[in-house]
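A single protein chain has been omitted from the complex, and every remaining protein chain is retained in its original position.
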Amino acid sequence: MDVFFNQAFTGLSTASILLLVALGLAIIYGAMGVINLAHGEFVMLGAYAAWFLQSFLGIGLFLGLPLVFVFVALLGLAIERGLVRWLYHRPLDTILATWGVGIVLQQLVRMIAGPDSRYVERPAMLDGNLRIADVYMSNYRIFLLFFSVAVLVATWYLMTRTEFGTKLRAVIQNREISECYGIRTERVYALTFAYGAGLAGIAGALITPLASVTPGMGTNLVVDAFLVVIVGGVGSLLGTAAASGLVGEATALFSFLLNDTIGRVAVLMAIIVLIRFWPQGLFADRIRR
Amino acid sequence: MAHLELKELGVHFGGLRAVDGLNLSLKFGELRCLLGPNGAGKSTTLDLICGKTLPTAGRVVFDDRDITGLKEYQRARCGIGRKFQTPAVFRDLTVCENLEVARSQHPGVLSALGVFRSRVRGRMAEVLELVELTGELHTRAGNLSHGQTQWLEIAMLLMQDSRLILFDEPTAGMTIQETHKTAGIFNALKGSHTMIVVEHDMGFVREIAETVTVMDMGTLLAEGSIADVENDPAVREAYLANGGDDA
Partner (left out) sequence: MNQNFRFDCVGYALFAALVLLAVPWYLSFDGFELNTFARYLALGMVAMALALSWGYAGILNLGQAATFGIGAYIMAMHLKLGASAANPGGLPDFMGWTNVETLPWFWVPFHSLTVTLLAGVLLPAAVAGVIGTFMFRGRITGVFVAIITLALLVAIQLVFVEYQMYTGGQNGLTGLAPLVLAGWTADPYSTAFYYFVAGCLLVATAACVALTRSKVGLILRAIKENPDRVRFFGYHVSSFETVVFCISAMIAGWAGMLYVLVLEFASPTYMGVPFSLAIVIWCAVGGRNSLVAAALGGIVVNILEGRLSDLFVEGWTLFLGVTFILVVLFMPDGLFGVFRRIATRLHERLRRHRNSTGKALPTGAGAVPARAGEQGGQ
């Protein structure tokens, strides 16, 4: 039985990381239909920013989070203004252009910070494990779980309960008409992109204690996060959360039953089937406009 | 004997009953005009016949064959062609290429592998002459005027040579002369092709129609000659209630 709970917790932990990474992607894709393949590199930059703050300025992970967010968000803003906004009418080309951005960012980091793995220490107060019966749960992973849910709630609040969110949803529904009502759609898009990028930065910073930081760390993350976003359904935050949970738990389950690699293959296959039969995502219907 | 028969046909989208228990029967070679106020379900009826929308109730019988469950391409192969409300030509292809796509008597992949040039003779030359696009053979369809685009789509339907052709507002955006000419083409097709025409331009309808069917709220309201229908109190009621924008 503990084996089961341990596995379930591993799944939840995977899911929380997926959610953190996928949330920014989901917002950008849901709002603008842009497949941002540079998202993985935003995550990577967040991780490097956390490493830089800790190693050179002595700023701990938590204190550094707002700085990381602002840094990556500003970078996202620059990329949106300089590149992505010219491609809104060519969605397939955004895949290509953002992949190019990813290559450039990765190479820049490789040239500046070097190709070696970097490590970031987790905050001392989150060392240790929580033990319930024979199930051991790392405090840091528990923290991640709650933090990702908190980010989800905050994002949901931003999208549904604030003026910015109302504007954004208006723009998503009909860009032209929103403009007629005086909404500056350009600005809404730019801010949304920046917010999504900032979230990626936070995700990157928070996974540093769990994974080594390398220039290429984003590539695998972005593929997984993308699958989660598509499975969850375009524009549905709840869908993204549910899909993260589903994919995280399924990965844990298959990895347990088979092995890590084949478990991942099985999940990928399942996702392909899901996309084939529900290309609009599992949770898109409920928010259909 | 009926060429096309709709039996208790119905479709609903969510709560909206777009078409509800529609019965319609056309003889071979007949031209039928479908009238009705906006939202009456005319275009949806055409969608149901050509397979763009699948019905939630009832049956479509064509050539004594139940085609209710067939996909669009299978229905097209049975001999049903469709002209869309907004001209649906391939804007990146030339006029000649558009007509070659429409010449779809052998729609398989293998037979398409063996075709390397369009012969602008015979049927294609005739059709081009008829719609006055001979000079525009190698023009990209996207560069044609609106009227010419309409003609091109009509030409494509003539190339496809379906036995049943569904027209959705074929004269929208045409000048009076062009409309008149379209009427001439339609009258020439009568007898050899069965046609359903959705149209708002009553002048055009008078030129071509033998029998008209009036729909309202997804159901059949009246059927008969134009004079009969125009004097039908139920029809007047329906148009007045809906603002009478097109009577």
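Every chain is named by a letter (A and B) in the order it is written, and numbering of its residues begins at 1.
The working rule: contacts are C-beta pairs under 8 Å (C-beta built on N, C-alpha and C of every residue); 3 or more make two chains touch, one makes a residue touch a chain.
Predicted, not measured: the structure shown is a model, and the values here were computed from it.
Undergrad: Could you tell me which of A:Val3, A:Met111, A:Ala154 or A:Leu257 touches the chain that is not displayed?
TA: Spelled out, the listed residue whose C-beta touches the missing chain is A:Met111.
Undergrad: Using the touch definition up top, pick the residue from B:Gly10, B:Gly36 or B:Gly81 that touches the left-out chain.
TA: Once the missing chain is taken into account, the touching residue is B:Gly81.
Undergrad: May I ask which residue of A:Leu12, A:Ile35, A:Leu206 or A:Leu237 touches the chain that does not appear here?
TA: Of these options, the touching residue for the absent chain is A:Ile35.
Undergrad: Among B:Ala112, B:Ala125, B:Ala188 or B:Ala234, which one touches the chain that has been omitted from the display?
TA: For the chain that is not drawn, the touching residue is B:Ala112.
Undergrad: Can you list, in ascending order, the chain B residues touching the missing chain?
TA: 50, 52, 71-74, 76-77, 81-82, 84, 88, 90-93, 96-97, 100-102, 104, 107-109, 112-118, 138, 156, 160
Undergrad: What does the interface between chain A and the hidden chain look like in terms of residue numbers?
TA: Touching the chain left out of view, chain A contributes residues 35, 83, 86-87, 90-93, 95-97, 99-104, 106-108, 110-111, 219, 223, 226-227, 230, 259, 261-262, 264-265, 268-269, 271-272, 275-277, 279.
Everything that follows uses one rule, which is that only the chains that are shown with their structure count from here on.
Undergrad: If you average the CA atoms of chain A and of chain B, how far apart do the two points sit, in angstrom?
TA: Computed value for the inter-centroid distance: 49 Å.
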